[in-house]
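One protein chain omitted, others in place.
Right, chain A next:
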Amino acid sequence: MNVLRRGGLGLLAWLAGIVFFLPIAWMALTSFHSEVDAATNPPSFAASLTLDGYREFFGSGGGPSPWPALANSTVASVVSTVCVLLLALPAAYALSIRPVRKWTDVLFFFLSTKMLPAVAGLLPIYLFAKNTGMLDNIWLLVVLYTSMNLPIAVWMMQSFLAEVPVAVIEAARVDGARLPVILARVVAPIALPGIAATALICFIFSWNELLFARVLTGVVAETAPVFLTTFITSQGLFLAKVCAASLVISLPVLAAGFAAQDKLVQGLSLGAVK
(Lines give C-alpha, C1' and ligand atoms only; values in the text may rest on other atoms or scores of the structure.)
Protein backbone atom coordinates (compact mmCIF):
# COMPACT_ATOMS: atom_id res chain seq x y z
CA MET A 1 0.00 0.00 0.00
CA ASN A 2 2.66 2.44 1.09
CA VAL A 3 4.95 1.41 -1.77
CA LEU A 4 2.08 1.75 -4.19
CA ARG A 5 1.27 5.24 -2.97
CA ARG A 6 4.87 6.34 -3.13
CA GLY A 7 5.15 5.00 -6.68
CA GLY A 8 1.94 6.77 -7.61
CA LEU A 9 3.17 10.14 -6.31
CA GLY A 10 6.44 9.70 -8.19
CA LEU A 11 4.43 9.05 -11.33
CA LEU A 12 2.35 12.15 -10.64
CA ALA A 13 5.52 14.23 -10.31
CA TRP A 14 6.73 12.89 -13.65
CA LEU A 15 3.38 13.70 -15.22
CA ALA A 16 3.51 17.27 -13.87
CA GLY A 17 7.05 17.69 -15.18
CA ILE A 18 6.02 16.50 -18.63
CA VAL A 19 2.93 18.74 -18.73
CA PHE A 20 5.00 21.80 -17.85
CA PHE A 21 7.69 20.91 -20.35
CA LEU A 22 5.27 19.99 -23.14
CA PRO A 23 4.97 23.52 -24.63
CA ILE A 24 8.76 23.75 -24.88
CA ALA A 25 9.07 20.27 -26.39
CA TRP A 26 6.32 21.13 -28.88
CA MET A 27 8.07 24.41 -29.71
CA ALA A 28 11.31 22.50 -30.38
CA LEU A 29 9.56 19.90 -32.55
CA THR A 30 7.64 22.54 -34.52
CA SER A 31 10.83 24.49 -35.18
CA PHE A 32 12.10 21.47 -37.15
CA HIS A 33 8.90 21.08 -39.19
CA SER A 34 8.17 22.69 -42.52
CA GLU A 35 5.77 25.65 -42.34
CA VAL A 36 3.00 23.59 -43.95
CA ASP A 37 3.39 20.71 -41.46
CA ALA A 38 3.60 23.16 -38.55
CA ALA A 39 0.17 24.62 -39.31
CA THR A 40 -2.05 21.54 -39.41
CA ASN A 41 -5.03 20.64 -37.27
CA PRO A 42 -4.83 18.00 -35.86
CA PRO A 43 -1.09 18.54 -35.26
CA SER A 44 1.39 16.52 -37.33
CA PHE A 45 3.57 14.85 -34.73
CA ALA A 46 5.44 12.63 -37.15
CA ALA A 47 6.04 15.04 -40.02
CA SER A 48 9.50 14.95 -41.61
CA LEU A 49 12.14 17.19 -40.07
CA THR A 50 13.84 20.10 -41.78
CA LEU A 51 16.05 23.07 -40.89
CA ASP A 52 13.99 25.47 -43.02
CA GLY A 53 12.60 27.30 -39.98
CA TYR A 54 16.11 28.08 -38.79
CA ARG A 55 17.28 29.09 -42.27
CA GLU A 56 14.26 31.41 -42.53
CA PHE A 57 15.01 32.90 -39.11
CA PHE A 58 18.64 33.56 -39.93
CA GLY A 59 17.54 35.57 -42.95
CA SER A 60 17.84 33.21 -45.92
CA GLY A 61 14.31 34.17 -47.01
CA GLY A 62 15.27 37.82 -47.39
CA GLY A 63 13.96 38.90 -43.97
CA PRO A 64 16.10 40.99 -41.62
CA SER A 65 19.05 39.11 -40.15
CA PRO A 66 18.88 38.47 -36.39
CA TRP A 67 22.67 38.65 -36.00
CA PRO A 68 22.89 42.39 -35.18
CA ALA A 69 20.19 41.96 -32.51
CA LEU A 70 21.94 38.91 -31.06
CA ALA A 71 25.24 40.81 -31.03
CA ASN A 72 23.59 43.79 -29.30
CA SER A 73 22.03 41.53 -26.67
CA THR A 74 25.38 39.87 -26.08
CA VAL A 75 27.13 43.23 -25.61
CA ALA A 76 24.39 44.60 -23.35
CA SER A 77 24.21 41.46 -21.19
CA VAL A 78 27.91 40.64 -20.94
CA VAL A 79 29.21 44.18 -20.43
CA SER A 80 26.50 45.08 -17.92
CA THR A 81 27.20 41.86 -16.01
CA VAL A 82 30.91 42.71 -15.85
CA CYS A 83 30.06 46.24 -14.63
CA VAL A 84 27.71 44.78 -12.03
CA LEU A 85 30.44 42.49 -10.71
CA LEU A 86 32.99 45.32 -10.60
CA LEU A 87 30.63 47.49 -8.57
CA ALA A 88 29.02 44.77 -6.45
CA LEU A 89 32.13 42.90 -5.32
CA PRO A 90 33.72 45.77 -3.36
CA ALA A 91 30.31 46.78 -2.05
CA ALA A 92 29.57 43.25 -0.85
CA TYR A 93 33.00 43.17 0.79
CA ALA A 94 32.16 46.33 2.70
CA LEU A 95 28.85 44.77 3.74
CA SER A 96 30.08 41.38 4.89
CA ILE A 97 33.77 40.75 5.50
CA ARG A 98 34.61 44.22 6.74
CA PRO A 99 31.18 45.73 7.33
CA VAL A 100 30.56 49.44 7.58
CA ARG A 101 28.41 50.67 10.44
CA LYS A 102 24.68 50.19 9.80
CA TRP A 103 25.46 47.75 7.01
CA THR A 104 21.97 46.21 7.15
CA ASP A 105 20.43 49.62 6.39
CA VAL A 106 22.63 49.97 3.32
CA LEU A 107 21.70 46.47 2.21
CA PHE A 108 18.02 47.29 2.48
CA PHE A 109 18.48 50.53 0.56
CA PHE A 110 19.80 48.48 -2.36
CA LEU A 111 16.82 46.14 -2.11
CA SER A 112 14.33 49.00 -2.02
CA THR A 113 15.61 50.35 -5.36
CA LYS A 114 14.73 46.98 -6.89
CA MET A 115 11.15 47.48 -5.79
CA LEU A 116 10.87 50.70 -7.76
CA PRO A 117 9.11 49.67 -10.98
CA ALA A 118 10.94 50.30 -14.22
CA VAL A 119 8.13 52.49 -15.53
CA ALA A 120 8.81 54.94 -12.69
CA GLY A 121 11.92 56.31 -14.33
CA LEU A 122 11.27 55.39 -17.93
CA LEU A 123 10.04 58.76 -19.19
CA PRO A 124 12.85 60.95 -17.74
CA ILE A 125 15.40 58.43 -18.99
CA TYR A 126 13.81 58.57 -22.44
CA LEU A 127 13.80 62.38 -22.45
CA PHE A 128 17.39 62.46 -21.19
CA ALA A 129 18.49 60.02 -23.90
CA LYS A 130 16.65 61.99 -26.56
CA ASN A 131 18.24 65.29 -25.57
CA THR A 132 21.76 63.88 -25.31
CA GLY A 133 21.59 61.84 -28.50
CA MET A 134 21.83 58.55 -26.61
CA LEU A 135 18.68 57.05 -28.11
CA ASP A 136 19.27 53.83 -30.02
CA ASN A 137 22.63 53.42 -28.32
CA ILE A 138 23.52 50.06 -26.80
CA TRP A 139 25.69 51.69 -24.11
CA LEU A 140 22.65 53.35 -22.57
CA LEU A 141 21.16 49.89 -22.10
CA VAL A 142 24.42 48.74 -20.53
CA VAL A 143 24.10 51.48 -17.88
CA LEU A 144 20.43 50.74 -17.25
CA TYR A 145 20.91 46.98 -17.04
CA THR A 146 23.76 47.53 -14.61
CA SER A 147 21.46 49.51 -12.32
CA MET A 148 18.70 46.92 -12.78
CA ASN A 149 20.91 44.06 -11.60
CA LEU A 150 23.20 45.74 -9.09
CA PRO A 151 20.86 45.38 -6.08
CA ILE A 152 20.34 41.67 -6.75
CA ALA A 153 24.08 41.16 -7.16
CA VAL A 154 24.94 43.06 -3.97
CA TRP A 155 22.46 40.96 -1.99
CA MET A 156 23.58 37.65 -3.45
CA MET A 157 27.26 38.43 -3.17
CA GLN A 158 26.86 39.68 0.38
CA SER A 159 25.36 36.34 1.36
CA PHE A 160 28.07 34.39 -0.47
CA LEU A 161 30.96 36.39 1.00
CA ALA A 162 29.44 36.06 4.45
CA GLU A 163 29.94 32.30 4.11
CA VAL A 164 33.71 32.77 4.23
CA PRO A 165 34.68 31.85 7.81
CA VAL A 166 36.21 34.79 9.63
CA ALA A 167 38.61 32.54 11.53
CA VAL A 168 40.31 31.57 8.27
CA ILE A 169 40.74 35.20 7.22
CA GLU A 170 42.03 36.08 10.66
CA ALA A 171 44.52 33.20 10.57
CA ALA A 172 45.87 34.34 7.22
CA ARG A 173 46.22 37.86 8.58
CA VAL A 174 48.14 36.63 11.59
CA ASP A 175 50.44 34.75 9.22
CA GLY A 176 51.25 38.11 7.67
CA ALA A 177 49.22 37.80 4.46
CA ARG A 178 48.25 41.13 2.94
CA LEU A 179 44.74 41.99 1.77
CA PRO A 180 45.17 41.17 -1.96
CA VAL A 181 46.66 37.79 -1.05
CA ILE A 182 43.85 37.08 1.40
CA LEU A 183 41.26 38.01 -1.22
CA ALA A 184 42.86 35.86 -3.91
CA ARG A 185 43.83 32.83 -1.81
CA VAL A 186 41.21 32.69 0.94
CA VAL A 187 38.08 34.53 -0.08
CA ALA A 188 37.98 33.81 -3.82
CA PRO A 189 38.05 29.99 -3.71
CA ILE A 190 35.12 29.87 -1.28
CA ALA A 191 33.06 32.62 -2.88
CA LEU A 192 33.73 31.80 -6.55
CA PRO A 193 30.78 29.45 -7.20
CA GLY A 194 28.45 32.07 -5.72
CA ILE A 195 29.99 34.85 -7.79
CA ALA A 196 29.58 32.73 -10.93
CA ALA A 197 25.92 32.08 -10.13
CA THR A 198 25.37 35.81 -9.53
CA ALA A 199 26.88 36.61 -12.91
CA LEU A 200 24.68 34.05 -14.66
CA ILE A 201 21.50 35.42 -13.06
CA CYS A 202 22.41 39.01 -13.99
CA PHE A 203 23.08 37.82 -17.53
CA ILE A 204 19.62 36.20 -17.70
CA PHE A 205 17.78 39.31 -16.51
CA SER A 206 19.63 41.56 -18.97
CA TRP A 207 19.09 39.18 -21.87
CA ASN A 208 15.34 38.97 -21.13
CA GLU A 209 14.66 42.69 -20.68
CA LEU A 210 12.12 44.16 -23.10
CA LEU A 211 10.57 47.43 -21.86
CA PHE A 212 13.70 49.62 -21.81
CA ALA A 213 15.06 48.06 -25.00
CA ARG A 214 11.76 48.56 -26.78
CA VAL A 215 11.47 52.23 -25.79
CA LEU A 216 15.13 53.27 -26.05
CA THR A 217 16.43 51.42 -29.10
CA GLY A 218 15.58 51.46 -32.78
CA VAL A 219 17.21 49.91 -35.81
CA VAL A 220 20.82 50.13 -34.67
CA ALA A 221 20.79 48.96 -31.07
CA GLU A 222 17.75 46.66 -31.03
CA THR A 223 18.20 43.61 -28.80
CA ALA A 224 17.04 40.03 -29.32
CA PRO A 225 13.72 40.41 -27.41
CA VAL A 226 12.94 43.52 -29.49
CA PHE A 227 13.70 41.49 -32.62
CA LEU A 228 11.21 38.89 -31.39
CA THR A 229 8.45 41.51 -31.15
CA THR A 230 8.40 41.63 -34.97
CA PHE A 231 6.65 38.24 -34.74
CA ILE A 232 3.75 39.58 -32.68
CA THR A 233 1.47 40.03 -35.67
CA SER A 234 0.95 36.91 -37.76
CA GLN A 235 2.76 36.84 -41.11
CA GLY A 236 1.09 33.99 -42.98
CA LEU A 237 2.56 30.58 -42.30
CA PHE A 238 5.40 31.35 -39.93
CA LEU A 239 5.08 29.00 -36.95
CA ALA A 240 8.30 27.06 -37.60
CA LYS A 241 10.18 30.34 -37.96
CA VAL A 242 8.68 31.75 -34.72
CA CYS A 243 9.58 28.54 -32.87
CA ALA A 244 13.12 28.53 -34.24
CA ALA A 245 13.55 32.21 -33.29
CA SER A 246 12.13 31.76 -29.79
CA LEU A 247 14.28 28.73 -29.17
CA VAL A 248 17.53 30.24 -30.48
CA ILE A 249 17.02 33.42 -28.47
CA SER A 250 16.10 31.46 -25.32
CA LEU A 251 19.07 29.10 -25.56
CA PRO A 252 21.60 31.34 -23.73
CA VAL A 253 19.09 31.81 -20.90
CA LEU A 254 18.31 28.09 -20.65
CA ALA A 255 22.02 27.30 -20.59
CA ALA A 256 22.82 29.97 -17.98
CA GLY A 257 19.81 28.96 -15.88
CA PHE A 258 20.68 25.29 -15.77
CA ALA A 259 24.31 26.15 -15.01
CA ALA A 260 23.18 28.25 -12.04
CA GLN A 261 20.40 25.84 -11.00
CA ASP A 262 21.70 25.20 -7.48
CA LYS A 263 22.02 28.87 -6.60
CA LEU A 264 18.99 30.02 -8.57
CA VAL A 265 16.66 30.15 -5.55
CA GLN A 266 19.11 32.08 -3.44
CA GLY A 267 19.60 34.60 -6.22
CA LEU A 268 15.95 35.02 -7.13
CA SER A 269 14.90 35.40 -3.50
CA LEU A 270 17.65 38.03 -3.09
CA GLY A 271 19.57 35.79 -0.71
CA ALA A 272 16.63 35.44 1.71
CA VAL A 273 16.33 31.70 1.02
CA LYS A 274 19.38 29.48 1.17
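The rule is short, and it goes like this: a residue touches a chain if its C-beta (ideal position, glycine included) is under 8 Å from a C-beta of that chain, and two chains touch if they have at least 3 such contacts; residues count from 1.
Keep in mind that, in the parts below, contacts and distances are computed from a predicted model.
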**Q.** Chain not displayed: protein name in its UniProt record ("Transcriptional regulator", "Glutathione import ATP-binding protein GsiA", "Cytochrome bc1 complex cytochrome b subunit" or "Sugar ABC transporter permease")
**A.** "Sugar ABC transporter permease"
Q) Which of A:V100, A:A188 or A:V220 sits in contact with the chain that's absent? A) A:V100
Q) Who touches the missing chain here, A:L12, A:A71 or A:A184? A) A:L12
Q: Over the whole complex, note the residues of chain A touching the chain we left out.
A: 6-7, 9-10, 12-14, 16-18, 20-21, 23-24, 26-27, 30, 38-43, 87-88, 90-91, 93-101, 103-104, 106, 108-128, 143-144, 146-147, 150-151, 154, 158, 162-163, 165-166, 169-170, 204, 207-208, 210-211, 214-215, 224-225, 228-229, 231-232, 234, 238-239, 242-243, 245-247, 249-250, 253-254, 256-258, 261, 264-265, 268-274
